[in-house]
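Below is one structure, written out as structure tokens; the observations come after it.
One chain of protein is taken out of this complex; the other chains stay put.
By letter and in written order, the chains are A, B and C; residue numbering begins at 1 in each of them.
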Amino acid sequence: MATWQIAVILVKIFLIVGLFQGAVAYMILLERKIAAWAQDRIGPNRCGPLGLLQPLADGAKMLLKEDVIPGYVNKPLYILAPAIAIVMATIGFAVVPFGPAGLDAPTVNGNPIHFQIAPNVDIGILYVFAIGSLAVYAVILGGYASNNKYSFLGGLRNSAQIISYEIPLGLSVLGMVMLARSLELNDVMSWQDRNGLGPIPAWGVFVQPLAFLIFLVSAFAETNRLPFDLAEAEQELVGGFHTEYSAMKFGMFFLGEYLHVITVSFLTVILFFGGWDAPFLGVEDTSWIAAVLKVGVIFFKVTLMVIFIMWIRWTLPRFRYDQLMNLAWKALIPLALLNLVVTMVLIQLFRGVG
Amino acid sequence: MTLLDSRDLALIAAIVALGWVGIWLLLPHRHGGVKTARAYRVGALLSAIAVLLVLPYLTPPGDLLARLFFYSFSLLALLGAVLMITARNPVNSALWFAVVVLSSSGLFLLAGAQFLAAGTVIVYAGAIIVTFLFVIMLAQSHGQAIYDRSARRPLAASLTGMLLLGALISAIIAPGATRKDGDPAPIYSVGAIADQPPADGPIAAVTAQALTETSRLPRPLEQGETPAHVAGLGATLFTDHLLTVQVVGLLLFVALIGAVAIATPKAPIRPDRSTASSSPGSATTNPGGVS
Amino acid sequence: MAESLIRNVWLIPLLPLLGGLIAILGGRRLNGWNHIPVVAGIGLSFLLSAIILLGMEGAHETEAYSWIGIAPTSSAADPSSGPNGWSLVVPVEFRVDGLTIMMLTMVTFVAALVAVFAAGYMVGDPGYPRFFFVFGLFVFSMTGLVSSSNFLLTYAFWEGVGVCSYLLIGFWYAKPAAAEAAKKAFLVNRVGDFGFAIALFLLWTYAPNHDLSYANILTIETRDALANTELLFGQSALFWIVALLFWGATAKSAQIPLYVWLPDAMEGPTPVSALIHAATMVTAGVYLLARTSLLLAAEPALQMVVAVIGCATALLAALIALTQTDLKRVLAYSTVSQIGFMFMGIGAGVGHIAQFAIIGALFHLFTHAFFKALLFLGSGSVMHAMGGVIDMRRFSGLRHRMPYTCWTFAIGALALCGLPPFAGFWSKDEILASLKAAGHDEHVASGGVYTGIYWVATFTALLTAFYTGRAFFLTFFGPEKLPSPDDPEALGADDHHGAHASSDHAALGVDTPAPDSPELSRYEAAMGSHRPEVGSHAPGASATPHEPASHGHGHDDGHHGHDSHFGHESPPIMTVPLMVLAAGAVLVGILFGPPTHWFGHLIEETPSFELLGHGEHAFDWGTAVSGTLAGLIGLGLAALMYARRTEIPARISALVPPLAKASWNKFYVDEIYALLIVTPTRLVATACRYFDVYVVDGLVRLVAFVPRLIGGDALRPIQNGLIQSYAVMTAMGVALLLIVLMFVG
């Protein structure tokens, strides 16, 4: 591996991490604005024009606050938990393409430039799920190490929820994987671009509508967003597993959660909304202009998705715990299995036709 | 005596002896007594030396990056293993085991088994260990019990474990692949067994029946080339090993039913305890049933 | 359309199975609509097979997937290596050719109608979901059996239909007679399946490449290779394979000597009798022999045996059927007899008439399915109306009460008699013609035998017409009479059926457990519900002989002809299938038979049949006339003797008492079996038991004594109940073993 390749990768890493960390700050502002809009309030408007400097103030507050470590906590685990949260949320981006990558990538002197940190990973989706499954540790350790009943309960509830919803999440994706015959996210996108019926693109949301619904619901649960935010449940559990955390440690949990939201939005867009696929942008179009356009398209779709997630937060009430578990085990998993079987049968029947 | 030279023998003996004493010192006292901090330090030192003594048997693979990753993953796995078996707190044990799993996933990746790396992380680290953490936390939310602070015959157990390690290492490094033509062929040397092509080794009958062409990589790999992994593995799984997949699926199904049947809260066995045990017990069984 | 369907022909077996699964998984939740998924599944299958039938050209094979493949290594792949090379491939492969698609269409058509009929017939039974599940499972197995393209798969489905037959005969498993009959059917079938299995082992051993697919086995090359392999008693492997296949076929198709299970199988619900034990499953043996007719054609001696066995069975069963009084049993014996005809046809496939004869046999199979299912369903309808009574002496003159049933039954009876233009005529005529042609063929070694068989078959046709007419006239003509417990015949029935397990309930018919009997209460305890039909529809039957009929139905048969609860015509859901089948029984002969030769052309598209000898065949007016005459004479005699209750039958039976008694007692075949097989087996088992108890157990005790002596004190403490102690020993053992090997070896 040549040095310049490593350099390119490092640049991409810094770019992505920096971009998304910054994006998170403004996502918080956006969320507060949307919340205010939903509740007919004004929202943050004191820092800078339209409150645009509010994220900076928040960040400064997080960083400068006194970092309290309560007595009787399990110190190593207490410190480890937020670190796990943010690390796992960040390294998940390694295989997420934010533009054309793989075979469709634009080239410089014959060398392809992938819009993806780790291109051509054979197990892209699996990697994302593996990292996602490790994120449970942050929650469960945070709850356990705090030595506090409420945190503990919140941690347990949240980790049970995340483990449960990982199953329908994974199962719902398999339909698209079987159609695209690849676990690579690039291939899924280019499959959606290449196929399709006339003007209708073969986006996942059209060919796998049930899987899309299941994925969306499970994704909400995985990211602890509001119909499923039982773990935090400010009104019931005093903030859940991060009750005992303050200052930047709390900020890390917070950051991790919003990074998760971004990851999930990316996955949704890539798997079910064609990624960079737009009516006039095809897979065969590998020019630089097209590449920039594609990046624009994918970011646009992701932004819409993020706004959708925030919108849902103020639309639906919170689930009860047993309803949550019933939904996962008695509704989503059977439905996902059914979807899988039906997809399999249809692929078998029309094998060689389409 | 012919198969190992004296240097190897001494090294293995040193690993066994140091590991024995070191892990014995690190393990909890037999009666749950407190060991001095010095005993721990000596034990940690001896165990670390034993772990480092294993390293000369490892051959540095590939380029610098690969070596770096390989050695760090190996060391992490071994240290994690030692710390897992000696940790007083079962929660820490489970976390160290997670470290072991993650580093062995890294080793899987280095061996080109990407699917297994991801699968191991998802299944072991993501599901099994977390579930264990659940149970530990629910069962022992308060402090360390006497049985966590006391080991059962630590001296004998560590001797057995280290003897097993020594025997295995000597079987692995016994010259087989590198032996010269005149030397006797030891059938118990891993190298000798591995060196035989499957077609005419002692496992010939098995491999001849079990392997068709699809279960091999399509061709010998070029240097540095990565095979198309998941597709090949899937093709193998669903052609050659279809029966295996079916049996394993059946096993999972049976295990699922069994776990549900076992863990479902039942009426207490002793009728005289029906009032007392139902209320505190039910709280602990529910999450297990859920998970 | 047809192309992609042929590629996905596995859908045809799958749909009924899916329907059945829905039916049983839905259970009570479907609220008595359990038949809908099954009927829909079978109906869809029929549609698919009809589409394939119309759009098919030539033969196709599709492999759904390969389940197990143990293939030889390249060194062992020598085709001539015989039993030393090894290989086993179990592909799930299906084929579509003339024979298959004919059977598929026929099976799904009849099954769909029978399922509709059963939906009316079985209403209110607590086992309703179970019935339709097994029904779907049966159609799955049967369609799989006829569409599989591989002997092994055929065998699997062969066992599948056997299991379904067992489950359905014993559907009312709380009734001892049904349980016994199911057991009998299962055991007798095992005897035959044993032969089939051995034949498969032989085929696997001696066939080239160990490939059991039809495409490999049914070729001239394979046949010659098998014929040139010496196996046992100076006979070739081919001889033994064909003989064992025939042995398997006799059991499934109820031929001598393994026919005894079929009459008892009438303990099952009547739709089951119609579908499984008349129309489809029992013809599986004929199907198998037809499928392997290429192999059979190379063994003329065996063909002769097949023809002779078929002839003997046909005659014997017809003779027994002459005197039976149970309507369903008459039909059962007639089924045995008709399958005997099919075997005769298969056996007559010699020389250049081979193809003609096989097609004749298959055509008879095809038409027989229609009119026999019709007859059985008609008898089911009668039974439904009579409250479960099926003894013909206890009712008569039903033609006014049940007009639809009567006239559809009449059509079926005429078809069975073989009168033109009904379906049975054409097919029976083809068999007779091929028998006659085989007799006159100068290339056939012993043509005289075939001539003899021809005349016996014609005589059997006469008998067939006679007993069919007898059953029809006894049931539907004569003075109107409904069953009543005071009927002297009701009690007398017990004596004559004494040898049968059903004796306890002969008075109550075979389909319903006796009300108020311990069996019924046990049955209901097992089923968890009450069967409303018994009480509401059949008050006459609900009064046991010990309890005088309080409802007053049974006394004056002539006066209560308009009773709304009893002796009425069946609902449309049951009569419509009857009418459809009756139309089939009239039309299929003309549509498919010699007038159009559609059937023949269809069957000729089966690959292995093209290799059989075939020559020109004109329609043989001689056999047609003689067969029709035989049918007319039989029917006329029956009308003479039974249409208006004469004394002739009694006088005739007084004339030849031993023969009549033997026929009445089914020629004592069951008793002979009991004497020849059951008793010696019991003796050997007793001897084995004593050997086991005293010799083997003694040795075991001796062996057990020694370690107890050793282990008592030395090894006991090791087992301290702590898993870690055991693990220590294991680990120590492994480590020490490795070290010892390292330094000593």
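Assume contacts are C-beta pairs under 8 Å (C-beta built on N, C-alpha and C of every residue); 3 or more make two chains touch, one makes a residue touch a chain.
Here, contacts and distances are computed from a predicted model.
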Key: Protein name as given in UniProt for the chain not displayed, "NADH-quinone oxidoreductase subunit K", "Heme lyase CcmF/NrfE family subunit", "pH regulation protein F" or "Branched-chain amino acid ABC transporter permease"   = "NADH-quinone oxidoreductase subunit K"
Remark   = Answer key for B:L25, B:L46 or B:A77 versus the chain not shown reads B:A77
Remark   = For subunit C, residues touching the missing partner are 716-717, 719-725, 727-728, 731
Query = Which parts of subunit B are in contact with the chain that was left out?
reply = 23, 27, 31-33, 54, 57-59, 61, 70, 74, 77-78, 81-82, 84-85, 90, 93-94, 97, 100-101, 104, 107-108, 111-113, 115-116, 119-120, 123-124, 127-129, 131-132, 135-136, 139-140, 142-148, 150-154, 156-158, 160-162, 164-165, 168-169, 172-173, 176-178, 190-191, 194-195, 197-198, 207, 210-211, 215-217, 220-224, 232-233, 236-237, 240-241, 244, 248, 251-252, 254-256, 258-260, 262-263, 269, 273, 275-277, 279-281, 284-285, 288, 291
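We adopt the following convention: only the chains that are shown with their structure count from here on.
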Message = Give me the two chains with the most inter-chain contact pairs.
response = A-B
Ask   = Using the average of all C-alpha atoms in each chain as its centre, how far is it in Å between subunit B and subunit C?
value = 57
Task = Determine the centre-to-centre distance between subunit A and subunit B, using the mean Cα coordinates as centres, and give it in whole Å.
result = 32
Request  = For subunit A, write out the residues touching at least two other chains, lowest number first.
outcome  = none
Ask   = Contact residues on subunit A for subunit B in the complex?
value = 1, 77, 121-123, 126-127, 129-130, 132-134, 136-137, 140-141, 144, 152, 156, 159-160, 163-164, 166, 181, 183, 325
Remark   = Listed in rising order, the residues of subunit B that touch subunit C in the complex are 1, 3-4, 152, 156-157, 160-161, 163-164, 166-168, 170-171, 174, 186, 188, 208-209, 212, 239, 242-243
Note = The answer for subunit C against subunit B in the complex is residues 67-71, 73, 724, 728, 731-732, 734-736, 738-739, 741-743, 745
